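Only one protein chain is missing from this complex, and each of the others stays in its spot.
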């Protein structure tokens, strides 16, 4: 399923790393929404590689073309198709890899699934697919804009360096999306060290949805945490997701963890804005564990397609830390989930007798 | 959405805590599968309350009746409807709660969503809904049985007590599903202490899928980790999910985290059996962070339906630790996800030219 | 797919002719809707067999029990499960059929699909499955009631007797649902003649949706005619569906067929209330071609399970004309389609900037 399948909002993504292009068809957005290419481009520019020394050196303008569904800066209610052409695709870097499985990559699993050898640049498994998500997310953001719902993701840990505070304005301008201005340099250093050692490093991304409508999410399988959690796990490299207090709840007592209420509302937000699978109106907060980039130049043991033990050293242009790339994608996925849940809730809310 | 929506396998659950009953309609199971009420009952008995001093004192036989889709011990290919009647529903315990929101419960969020006051026993938000999942999971298990795919979940931490080893056979017989025989008593003690203090305690559940087929899961939104992760987050009380090395990846280097391969296959399984969203054939391992039971007898601050600050002390029969209740549900959800992914993969595999 | 899969409204049906019971789980109805068993029973009574000499002699009370989703006469927003127990199931009548395929029945096709011999009473292919649809339709009707949308179906032809006018009030009280009071007796006669000859007879059912909201239906695959047409073809025995002028359009000129407009709106309704797949607000009118009941006592040639040529004479209790049974089912299906399309339209309408 390369389609995000909300109940009303849907997004069918497509494209391979070294094919003609990538894109998405978004369905279910209402007519009359303000949208044009520049609005989508703003979001795409946030995830573009080549913006910093920490990111992949692949140079792609990633200019989006809207093929349908928009006219004169307004949505028509019909599907919004968006296309980004690939330009800087150097298959040469990958040519030597074609006969063996890159550790930590989809290669082996895809080979078992599709019966196909590793594709240039990872084919469909490349991180480039996420630009289609970000383009779709731009539509979802436009939909939620009148409600002033905010989506913000930032890097709260890189390797051994963990943020002590969150400054979102700083993060948005930082090439790493580092949340903590005091530690942004240390995070960059952590990455640079790994890179020089032919290695990569993991990290943590935090996502906040501000000012979410209350009442979103549907028991029992369409719980908002289930929808958001599943969406976050669909992002390549994410190996863990927690909501609100997250894993810390395991060691807590109920009396510590329950969010009590006063006259002004909730006195805490350990729940991360979701109770019983339904949004309370409090900020929704998630954290994502992002694995170290699997492509490293260090020599690794692996198999070739014939099952022989071989070693591999992966050249090419790779981000040594995925966090700054994951952050805008997490925002886009959250926007899609929230926008769809809101459309569904509007339908049911308005049809109550 | 009270329906599990696989692409072929679907399960529409229903029922409230204090209504006539709970159940599920399972669609998409092939004809000819060995199944009868006793097979489903075995699974239901694993999640039944009232089995131990640690669990809720509500006494329910939870006897399942198969209403359709099965004849003479074999599935017909038509929908399999299963019903469990409620018997021991004492609304009295909850009567006093009806006008204020229980902290940590769905009450407030449901009120915002549905415009309804808290329902007896939590209504649809009650943990009793999970019995429908377990019944559905029994069908999925029956489907995967010929392939010898195993689903096992067990408690690996309760409050401050964390298992040091996993003995699955022990866990299955333990009332807490404690994984570590040496620490089962300490875990029970942790719970008992919390209970005596009018409190509850959180924990960790680990889920293992053994011998999974390779090639399951669909990039990019139907990644197996996304499907499993979303399914786990749909279980009440789960606030975090990690796969394989999980949150530990944040602090790792790529050279540590990548699973290298030798001639015999993978040399490690940090990925938890899933690469690029597709199963590799290695065991799939997830861990779930389970929050402390929100219902506690300690006095808590909250609001009533009119928004006035009040205090509440929750009586009634409640599990002080949800882990042993979550474990069989996690197994059931995993079975549903894996069975559906396998059906889809078979379809595509068999139609390859 | 035994589930009606609207985008918001869903209905998972289940049950076999001679199993324990039949029923449905309806999802996506808003909270607060007036609904109880008596409301559903009214609809079920309309399709109940044994009401007239023209109908099957099987005697079933078809009493519905609501298992969930409703409390104190109001929907809770959770799934509404409804169950009807089978009582008068005489498998004996069918015992002799078990080894050969009844002409015009699902037997042979099911055998190719499921690898199973004919089930008692047709199993899942029995017309009894439609009571689950009618129960679900009762929920959809309740949802559309405040908008005063009407759903009416009636018999406009039986064999060679075609109605010349439509009197809906008469039809609702007529055991055949005959539309034309002047010809109701002739229609009954047509059926009685067929029955005496060990035969059965086909007919036409017309369905009208009055006062439908404008704007329902979604180009290009979710066109309202596509949704309604597909829903009508899902009713057993329906071999043709037409909308508005229907098959007559083939012989027409555009100047005859186009619905022109004056100041007061449309001057005609050849389109049957749908243009470009979207409702205009004019009455929606469909006609269904219903095949003669396949179960006849006349001797017919067929095959047995081993592929040998045999003859068969079908005993048992069968309606010699399906029209009066199809009519309430057509109403229910139309209600489900319209209600779901309306929920979707409300979501999009309300979220326009």
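Chains here go by letter, A, B and C, matching the order in which they are written, and residues are numbered from 1 within each.
The definition used in the following text is that a residue touches a chain if its C-beta (ideal position, glycine included) is under 8 Å from a C-beta of that chain, and two chains touch if they have at least 3 such contacts.
Everything numeric in this text was worked out from a predicted model, so none of it was measured.
Among the chains on display, the ones the left-out chain touches in the entire complex are A, B, C. The chain that is not drawn here is touched, among residues C:42, C:172, C:185 or C:214, by C:214. When the full complex is taken into account, the listed residue touching the unshown chain is A:67, out of A:34, A:67 or A:172. Of the listed positions C:121, C:137 or C:236, the one in contact with the omitted chain in the full complex is C:236. One chain of the complex is left out; on chain A, the residues touching it are 1-3, 10, 12-16, 19-23, 25, 27, 31-32, 65-69, 71, 76-81, 83, 113-116, 119, 123-124.
Contact between chain C and the absent chain runs through residues 1-5, 7, 13, 101, 103-110, 112-115, 124-125, 129, 133, 157, 159-160, 194, 197, 199-204, 214-223, 225-234, 236, 238-263, 265, 267, 271-272, 274-281, 289-296, 298, 300-303, 307-309, 345, 352.
The set of chain B residues touching the chain not shown comprises 7-8, 28, 30-34, 77-78, 143, 146, 219, 342-344, 346-353.
Just so we're on the same page, only the chains that are shown with their structure count from here on.
The set of chains touching chain A and also touching chain B is given as C.
Of all chains, the one whose mean C-alpha position sits at the greatest distance from that of chain B is C. With each centre defined as the average position of its C-alpha atoms, the distance from chain B to chain C rounds to 38 Å. Distance between chain A and chain C, defined via averaged C-alpha coordinates, is recorded as 45 Å. Residue numbers of chain B whose C-beta contacts span two or more other chains: 1-3, 13, 113-115, 124.
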